[in-house]
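Quick one: this structure, given as structure tokens, is what I'll be asking you about.
All protein chains but one are shown in place.
Right after this comes chain A.
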Amino acid sequence: MKETPLSNCERRFLLRAIEEKKRLDGRQTYDYRNIKISFGTDYGCCIVELGKTRVLGQVSCELVSPKLNRATEGILFFNLELSQMAAPAFEPGRQSDLLVKLNRLLERCLRNSKCIDTESLCVVAGEKVWQIRVDLHLLNHDGNIIDAASIAAIVALCHFRRPDVSVQGDEVTLYTLEERDPVPLSIHHMPICVSFAFFQQGTYLLVDPSEREERVMDGLLVIAMNKHREICTIQSSGGIMLLKDQVLRCSKIAGVKVVEITELIQKALENDQKVRKEGGKFGFVESMANQRITAFKMEKAPIDTSDVEEKAEEIISEAEPPSEVVSKPVLWTPGTAQIGEGIENSWGHLEDSEKEDEDEGGSDEAIILDGMKMDTGVEVSNIGSQDAPIVLSDSEEEEMIILEPDKNPKKIRTQTISATQVKAPSKKPVKKRKKKRAAN
């Protein structure tokens, strides 16, 4: 599917918000989203969640013959795939540009920085070496794929254990997992990519752009660093011109961020190690929280409405005729008037909010004097609705008398949760309102 284009007003909105230092999700300019790392049951399998962006990393190894010009070094192979479930725009044929760019960046970050000791991967020089393969799959695209992918790659590599090998003379023995514990890879340092998005020709920058921010950005600067403040890779794309001090500032910020992220990774790895040693349960099933809303569900119970008509007739016929007292309205201020005296408040102690509702209801009565007829309707919600949901406690039963000019008053009993706004008809006897508060 094609990507739906962003509308003009959305684009303008995002850019204006960024100018005012506001981001859609409420973060500050240098804030990262929540990073969550979870491991699978196999060694070398992990899922990294950067906000909603999810990347799955899997490391596997194989014994192969080495490259001819590098006889004593192991082989590293990286592959990032944008799966179709990540975004509707990702289709088998369409993703080439982005895919190539991300793969190149990852390779430069992890291979050229020599974070993994390839010499230690050698088993028999010139004949057998380990080939380590890192497969990354993008499961959900919500911006900043490169950061999430680099974290996933390095975490998977740190987590991975390769089978133990021993060489005796010409004999090479490969121990299975049962015979000997697998051995971790030898990793010198952990390079992590940090992305900076630039807007308005380089005047504003954001760290860790989300998907919407990526769509309106002018350019992107990616810096791969490790916690020893060594820059492994730096790449600027999008054609913006950056000043020297901007790049320096970004590298300082990246240094701080990388230290934080590295700590997080270490902690996650230690936790997983501990759980495995203690024999506890590990794996994706345990680390992924069940996302469920466990709360009361509103049940819709059917109400028997077969005899409502008869009941209504009964009520109408038995109702009393309206009292003859017609009290003159008293005008307090323009727009606020009072007809008659209200009844004594039968509630003991009113909370403030309730009182406000009460007053609101009162001041809504716009009364016009001098005999002008006014069309006021009585707004009662859920009158006669047959399938009103059953409400839990806290219901207030209101008995209201609706007065019509030439008819008998109809007494209608309604169940409402909130205070209803009732406008009193003009020039009619005072409306009686008895609120019976259900036992709390």
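Assume a contact is a pair of C-beta atoms (placed from the backbone, for glycine too) under 8 Å apart; a residue touches a chain by one contact, two chains touch by 3 or more; residues count from 1.
FYI, contacts and distances are computed from a predicted model.
The complex includes a chain that is not drawn, and of the options "N-acetylgalactosaminide beta-1,3-galactosyltransferase", "Exosome component 2", "aldehyde dehydrogenase (NAD(+))" or "Trafficking protein particle complex subunit BET3" the UniProt name matching it is "Exosome component 2". Contact with the omitted chain, checked across A:T4, A:N69, A:T333 or A:S346, is made by A:T4. For chain A, the list of residues touching the undisplayed chain reads 2, 4-8, 11, 293, 295-298, 300, 379, 389.
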